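Only a single protein chain was left out; the remaining protein chains are all shown in position.
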Amino acid sequence: MNELNIKADSVADNRTAVPSVVIRFAGDSGDGIQITGSRFTDTTALAGNDLATFPDFPAEIRAPVGTTFGVSAFQINFGARSIETHGDEPDVLVALNPAALMVNIARLRKGGSIIVDTGSFNARNLKKAGYETNPLEDGSLDGYKILEVDVSKNVLEAVKEFGLSQKEGLRCKNFWVLGLVYWIYGRDRKDTIDWLRAKFAKRPDIADANIAALNAGHIFGEAAELSDSVGLFSVGKAEMKPGLYRTVTGGEALAWGLVAGSQLAGLEAFFGSYPITPASPILHSLAKLKQFGVKTFQAEDEIAAICSAIGASYAGALGITSSSGPGIALKGEAIGLAISTELPLVIVNSQRAGPSTGLPTKTEQSDLYQSVYGRNGDAPLVVLAAHGPSDCFEVAIEACRLATKYMTPVMLLTDGYIGNAAEPWLIPTIADREPFTVEQRTDPEGYEPFNRNPETLARPWAVPGTPGLEHRIGGIEKADGSGHISYEPANHQTMTDLRRNKILGIARDIPEQKPEQGESTGKLAVIGWGSTYGPISRAVSNKLKEGKSVAQIHLRHLWPLPANLGDLLKGYDTVIVPEMNDGQLKTVLRDQYLIDARPVTKVTGQPFKITEIEDAIDFALEN
Amino acid sequence: MNELNIKADSVADNRTAVPSVVIRFAGDSGDGIQITGSRFTDTTALAGNDLATFPDFPAEIRAPVGTTFGVSAFQINFGARSIETHGDEPDVLVALNPAALMVNIARLRKGGSIIVDTGSFNARNLKKAGYETNPLEDGSLDGYKILEVDVSKNVLEAVKEFGLSQKEGLRCKNFWVLGLVYWIYGRDRKDTIDWLRAKFAKRPDIADANIAALNAGHIFGEAAELSDSVGLFSVGKAEMKPGLYRTVTGGEALAWGLVAGSQLAGLEAFFGSYPITPASPILHSLAKLKQFGVKTFQAEDEIAAICSAIGASYAGALGITSSSGPGIALKGEAIGLAISTELPLVIVNSQRAGPSTGLPTKTEQSDLYQSVYGRNGDAPLVVLAAHGPSDCFEVAIEACRLATKYMTPVMLLTDGYIGNAAEPWLIPTIADREPFTVEQRTDPEGYEPFNRNPETLARPWAVPGTPGLEHRIGGIEKADGSGHISYEPANHQTMTDLRRNKILGIARDIPEQKPEQGESTGKLAVIGWGSTYGPISRAVSNKLKEGKSVAQIHLRHLWPLPANLGDLLKGYDTVIVPEMNDGQLKTVLRDQYLIDARPVTKVTGQPFKITEIEDAIDFALEN
Amino acid sequence: MNVAVPTQKLKPNDFASDQEVRWCPGCGDYAILKAVQRTLPDLDVAKEKYVFVSGIGCSSRFPYYMSTYGFHTIHGRAPAFATGIKITNPDLDVWLVTGDGDGFSIGGNHMLHVLRRNVDMQILLCNNEIYGLTKGQYSPTSGEGLRTPSSPTGSVDSPLKPLVFALGSGARFVARGYDTQKNLPDVFKRAHAHKGTSLVEILQNCIVYNDAVFDDVLARDVAADKQIHVEHGKPLIFGTDKNKGIRMNTKTLTLEVVTVGENGITEEDILVHDETNKALATMLAEMDGPDLPVALGVLYCNPSATYEQAVESQMAEAKAKSSAPSLDALLREGHTWEL
Partner (left out) sequence: MNVAVPTQKLKPNDFASDQEVRWCPGCGDYAILKAVQRTLPDLDVAKEKYVFVSGIGCSSRFPYYMSTYGFHTIHGRAPAFATGIKITNPDLDVWLVTGDGDGFSIGGNHMLHVLRRNVDMQILLCNNEIYGLTKGQYSPTSGEGLRTPSSPTGSVDSPLKPLVFALGSGARFVARGYDTQKNLPDVFKRAHAHKGTSLVEILQNCIVYNDAVFDDVLARDVAADKQIHVEHGKPLIFGTDKNKGIRMNTKTLTLEVVTVGENGITEEDILVHDETNKALATMLAEMDGPDLPVALGVLYCNPSATYEQAVESQMAEAKAKSSAPSLDALLREGHTWEL
């Protein structure tokens, strides 16, 4: 290997500088598309771009090769400016087989570039993808810039010295393409090569073959006259806060945030869960963190999962449970018990498209109703939402803080999109954070299980094993103070009021709501929550640049709502609420503030496009 | 027995005619209070009064004798005018032991009458009830009219000829008291005597003893100079629609309504349930109706119960399930499946006080949120509520109609109060009703599982066993039309829209909302749902009599709401929403109509008092 | 007019739906699907009577691939749906397909109760000892110590034996087979012939997340010595040389493997399989090495009244008692009065 080859390519004179690029890698599930994507992500991050990614898995575990439902894709938006979404429309589509082209072509920007592996465009694959004629030949791709390469052949050529089987050899296709794409954007291969060496430490032949493929793709790019077809580009460094960065997915950030939160609370974390898409990665991440005193328990079902977590909180740990929509539905009864017994609990809901089983691998925000209202009885709890991968970390800490300070369940909403998407993250330092150490009760003097802290209205947390504090709790209504079973009519009213007021009082303990962008009054507020942050943010900033009177308000605290939110919203002539559901936050806002919050909904299992929000803004401003 | 004795007592000259009376019978669980109440109810109904009753059981199955938590009570409000509630404040309290007095005295109208069994006011019972001094002696009952009788002694005297044990003899106490109360209100004993003869056909000695006790109580009344203490009264006949009447509890009416509904739909009914207070009586009623083709299945839990019912609907029956709050919470996930597969299903929720286990024997309306919003995903269904015992029958039929016509789950809300309360019921004739026979699909020509009726948007119901219609359904998103699994983004939006619009379209198929009382516009609308009907109705009519500009609106259809409701409500300056919860319907109304609907809430496990609603009306009109 | 096609004229392929099968290439579920499709034509059931019910999991996608009626329900609850279906229409021929997670993790309670009630249906358990659909977490049947994404340092759960559990729950028919077993249709036919709940555990290879987990039993070279195919009335003999047998050690009350011809052991000493003996079935179901072979075939078949028939006869009785039941008459029963 030539030392020179792996250095960053200096910006060639014939490179066009662009502020941002969206690339979509697509191929068969077996083509290693997700690995390609994450390698490209790391390299791009190292190059100083801001970025956002969107892995788009097939619903099937491993669908038959070549089928449209077996196509796996990875989209990345990276730029020399701040990046909020994975991009509405790819500028470049890499299609490693006909099915990948079939499924993804409609997304591509008009005039965008396509890189195809002609080696896979044989009759059999074309048929499997549903093509009657070869799109590379029938003119249907006119208007796009196409780079046709027989990647398969090139790869086999590049790796033949390593004595791999044909099958193993073809597995290097993705790195060949990656090398080519690196050349197009002038990217350094070193990081990828290091990664390959580490990854295949035990199979140096595989490592070498992939590295050879990577280099061969790169060399191919150098040799080919790409400026005529897909072009050569440079994307400068983005202005980002200085510091140490890593990329992080929402799932990882959430898991780490939960550990951080429990450490700041001075508690052991207990995580009871049952696998479900797309929530499982949190279980997987936490299962690896035993050294931090995190106990994970894979329960027999979601009900046992939450009940074990409530038991853990009762026994003095920070109980956490996690699931997705259908599993959260199963937890409703037990959530009521945690509310009634006033035990801390964090419930993570990685939302997916519903109703029922719905589209398990597709994203949605349709569990807000279920979160705020979905239980028997008057059963208030705290609802928080993370707005992006790294934000999961902060929101998880906030969930731990509120759950323990107020002795309450907290529903933490994230979704399939956030969970799998990755973004660069300025790594925080937990050691510098103010702990919110929980004081569990030990003094028997004057102890009553439902005697409250007058300020927070939280009851004391008295943990089994503590001498002198023996007491009984349960889901039957409890007498204010003593906690004994009470059928007293007035007491039930008192307790209902207390439970409600305790939660509403949290509004005093959370930041005032401020617009993310735009003025605090004006013509239009676009209010969102959760993973719509990216497209809303970009759309509003685009519209602000056009001089429109529009502001972005994004909620982290969904229940209770920030104390000033009503007043803030009343400062705008119009309020629109983009949501990936049929209009759920809008119900909460209209109920609470009697403002004509107008729903902008999208229920396709896909995130909003920036243009969709822009259109909604224009429409709202005009109507 | 003297023939003359059992004739109706003619209205004595010294009887005071009163328009209505509220009596509360109270005693130990073992005293037969509920039987006394139901006998008094039947006799009162026969006498031509309108009436409403409220059985108030202890939470414990059989608490130790003499304790306050073992007190059982039965309240009846009867009158010569229409009766809407069981009465705010009893005029008469019958207290068979000190605990019964202790628990109930606070409810009694100031200046009301008390009948006590002095035989039970011994030191032991006083202590068990928590009395330090004897209330009959310490002046604490000053201001009430008290009739002190040693009922125990009198009863034993009356029944001694039948050779019963002392214990058996004392069991006749309740009939002795009943005889006395019959005398006070000039009531006929014949019906009670017939009932005793039938009930104890195999134990004529017991029947005779109870009849003797009944007569002895009556004679005691005749002999005693009651006009000086509790007084003698007459309550004339109420004006009621002519016809054949019976008394009915909400539980019975609901069960019969479900059978009627399935007959009108031309289907067999399948009822899958798991016992829970206060829903179990519906299971018990239906289990006795096998001759009508009703299959009841006591499942292992609530989840299995609803799943079996969905399976039954899939197989062509009308699937019904029933539970109370915590059990309904468990059904959330499966409800989503019924919504997604668009199968008919009736879900009966007999609400009780929550959250969590709450107060199982106490009433509440706090599951409206759970009904309308409580599932994962965008998952709309129909929500109906019954407003009183006999209304349960009508609403059950409506639930069957909508479920089958629109292929949708219907949530039918009732509550512990309605379920156990009884009222006279003009018996309807099912044979005269218009059937809404369901047509299940048999023709394979052009059949697609999700091809809809263009008017109702209902999909065809194709039942296993039908040749040529074999198809697969499930909870994953289905392609519009074919019903095949579809991950197509646009299709998910289409299907979400269709599911929503199908339900919203039902608004065209339900009656326009009209005020129950008062004008269609005005100063104040009092809007309610469910079992608050009685007190709201009486309160509004009282206020209308005072000349106030107030109207009563009572919802049967909670989702979708009647098409004209928004316009109707906007015709009033102020709208208040009395609910036995922390303000749930008010959320729906504010969201839907952006009107400042103001909550009037009560969460004590007890129904509203008329005066409480009156106060709320006055407050709303003044503020 | 619909004319029912007599199933006898149908071929296995007639039971394949028009949906592309979407299991991973090499998944054991393919073979099970084929075995079912080979079974149905031989049963005397009209095609429209078949209903396939499932929960959620890879294996639970099964109904989509059958051209019969099918209901892909929710995770773990298939037995409850199937119970409602069968009670509603006892004429239907109900097949339930489930996985080790679907049937014995979240669904354990419904499994217990359907077996106890003995509702007539066939339950096919595709046991791959893993959660396939959710990408490879350990399941209740996974071996102790199995490393998976949710048990990176090894599972500490002790595995459930589905058939032992079933017998403990009151099952009246339990059998075991494996995905690629030639005569799997015969096992299915026995299950079908049994009136009541029939549970068939099928050892199923998940090539992606738990590949070769049954190799110590199913691999060609060990099969003869690690499997025993039980048959009612036949001695429990196995082994490459057909000379190993299962004996009851009456001292320890345990089963043990002996070799006929060694240490004075004769065929007489070998237990004869009695599929109506629950204690024996339980002991056979428990066997899973290292010394004892895994039992395949029908371990237990001891029919008893089915649930839906009991329901039917109570209905019939009630109807017989009141020949023309009228709801209007019912409402008028008891205490009424005319105003």
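By written order: A, B and C. Residues from 1 in each chain.
Methods note: a contact is a pair of C-beta atoms (placed from the backbone, for glycine too) under 8 Å apart; a residue touches a chain by one contact, two chains touch by 3 or more.
This one's a predicted model, so the numbers in the text were calculated from it and none came from an experiment.
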Omitted chain's touching partners, listed by label: A, B, C
Per the touch definition above, residue among A:A106, A:A201 or A:A431 touching the missing chain: A:A431
Per the touch definition above, residue among A:G243, A:P435 or A:P511 touching the missing chain: A:G243
Listed residues A:K160, A:K190 or A:K290, member touching the removed chain: A:K290
Residue among C:V187, C:M283, C:L299 or C:L331 that touches the chain left out of view: C:M283
Touch with the omitted chain, as defined above, among A:G475, A:G518 or A:P535: A:G475
Residue numbers in chain A that touch the chain omitted from display: 42, 45-46, 48, 191, 195, 240-247, 256, 259-260, 263, 268, 270, 272, 289-293, 295, 297, 299-301, 303-305, 307-312, 314-317, 319, 333-334, 337, 341, 427-431, 442-444, 464-476, 484-485
Missing-chain contacts mapped onto chain C: 105-109, 112-113, 116-118, 140, 153-154, 156-161, 164-170, 248, 250, 252-254, 271, 274, 277-280, 282-283, 286, 304, 307, 310-311, 314, 317-318
Where the missing chain touches chain B, by residue: 60-65, 67, 69, 274-277, 280, 283-284, 287-288, 290, 296, 298, 300-302, 326, 356-357
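In the analysis below, only the chains that are shown with their structure count from here on.
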Pair with more cross-chain C-beta pairs in contact, given B-C and A-C: B-C
Averaged-CA centre spacing for the pair chain B and chain A, given as whole angstrom: 47
Between chain C and chain A, distance of the C-alpha-averaged centres to the nearest whole Å: 40
Chain A, residues touching no fewer than two other chains: 69, 326, 356-357
For chain C, residues contacting two or more additional chains: 74
